[in-house]
Structures are given as C-alpha cells and as structure tokens.
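As you look at this complex, bear in mind that one protein chain is not there, while each of the others sits in place.
On to subunit A.
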Amino acid sequence: MISSVLSRFSTKMPSRIAQIRLTSSHPQVYEPCDDSFALVDALLADRKHLLHHRPSLCIEIGSGSGYVITSLALILQDLKTTHYFATDINPHALKVTHETLQAHGVHAELLTTNIAAGLDRRLAGMVDVMVVNPPYVPTPEAEVGGDGIAAAWAGGENGRSVIDKILPIADKLLSEKGWLYMLFLAANDPLQICLGMREKGFASKIVVQRSTEEESLHVIKFWREFDGNEGGSLGKMGSPKGWEFLVSQFSRFSFRK
C-alpha cells in the first residue's frame, strides 16, 4: 500500500538527478563524493540557463560512476534533442557509467580514452556543454594516469597535470556557444586557471563554492566571450569591470592562503 503510493508519487515528480541507489559501482571506480555532488549542484543551479541553451551535444570527461552525466541527461531530459558522450581512462568506469545511465533510462556514447583522444577531431567546435570533475589532488607526478582507481584523483603537481591537458581540449571541442563546467580544488589555483582561460577568450564565474572538512571545492563555468554573449549568466566577466569582479569573487572566497 505504502509502496504503491510512493511509486505513484515518484512518477508524478520525476527525479531530476541521478539517484545514488541506482548508481552502479565497482571497486576500481570512483564513487560519487562531495566533488561529484558539487558539480551536479552547479548544473542544477544553472538548470534554467541550460534548458534555454538547448545544447545539441554534451560531453563528460572522466565519467567514473556516471553519476554526473546521468544527472545532466535527466536535467535536460525535457529537451529530447540532446546527445551525450562520456569518456574515461578507466575501462571499468565506462561499464559502470553504462549501467548507471541504463538504470535511469538515459543514453550516452561511451569511449575508453585519454581525455577525448579519438573524438576531438570529429567533435571539434561542436560541443555545447562539457562537464569535468578531474583528478585534482596534488600528488607525485608518477601517480598520474593509469587505468586504476588512483587515476581518479592523482593530479600531479598542484593537482594540475590532467587539468592543464583538459583545458586546451575543451577549447578545441567547445562550440561558439559552448559552456564548460569544471571542478577545482583551491590548491589548483583556480584564479590562475581563469586568467589563463581568459587569454583564450573565455569568461568565467564561480557557480558553486563549498568547503568540506578536507577540501575547498569550486565549480567554475567558462564560456566564450563575444559582445552580447553573457553565457546566460550574470555580468560580463571579460570586460575590465568583469575581470575585477572575477578577482573579487576569488578573494571573497580567499583562494590563496
């Protein structure tokens, strides 16, 4: 009786993000954690803009359990016109991502690869939304990469090894109207990352800032700046004023120790 009431309730109110109990797992695959939740919260916070954006192609780099790409597909489910790709360097991760997508009734093209190798030429300039929760923990360089669980977090010096390889690929893949949502740790020096991206013509803003017991996490949204293009968001961050705004955002959250 109760369960039938509950199930009626749940069909009336479809969940808009992936459910943990339907998220598959594997001992060698990163489980959804505070960073995953922060990234999905950023997508939820930007939900209206995302729906209005009507992306044709979305991609997640490093999908792990599939929690994030599944959530994105559910958030955008009403659009019905969006195609999804997900990659990971860990072959187990894509099996788990596949199971998680399937359990939620959504679909993505999956590829075991380093960042987007094999896709980047075909999809250059075509990706409207890219999401990344990269391996961001500062570690010895030797721990970076590989096809096991260590690749989920090992980020090399300042946690930047993989991040710094992903950013130019994002620039290549993103369409003119493309948006990148990426998660960083304070130790990655996100202000410096934003300034570097600004040189490539990207504006940016912090969508979610969150401190857990161990980490200070930031989800930053990047978009190509043209006149009149505001990434569906607040002010313009590439103009001199906007740039001061960016710095003030960061100092407000006291990035630098």
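The rule is simple: contacts are C-beta pairs under 8 Å (C-beta built on N, C-alpha and C of every residue); 3 or more make two chains touch, one makes a residue touch a chain; residues count from 1.
The definition used in the following text is that contacts and distances are computed from a predicted model.
Taking the options "Protein farnesyltransferase subunit beta", "RBR-type E3 ubiquitin transferase", "Dolichol-phosphate mannosyltransferase subunit 1" or "Trm112p-like protein" in turn, only "Trm112p-like protein" matches the UniProt protein name of the chain that is not displayed.
Considering the whole complex, the residue from A:Arg21, A:His52 or A:Lys80 that touches the absent chain is A:Lys80. From the options A:His26, A:Lys95, A:Lys172 or A:Arg210, the residue with contact to the chain not on display is A:Lys95. Screening A:Gly105, A:Gly118 or A:Pro168 against the full complex identifies A:Gly118 as the residue touching the chain left out. Listed residues A:Leu39, A:Ile75, A:Leu110 or A:Ile163: the one in touch with the omitted chain is A:Leu110.
Listed by residue number, the positions of subunit A touching the unshown chain are 56, 80-81, 83, 89, 91, 94-95, 98, 107, 109-114, 117-123, 126, 147.
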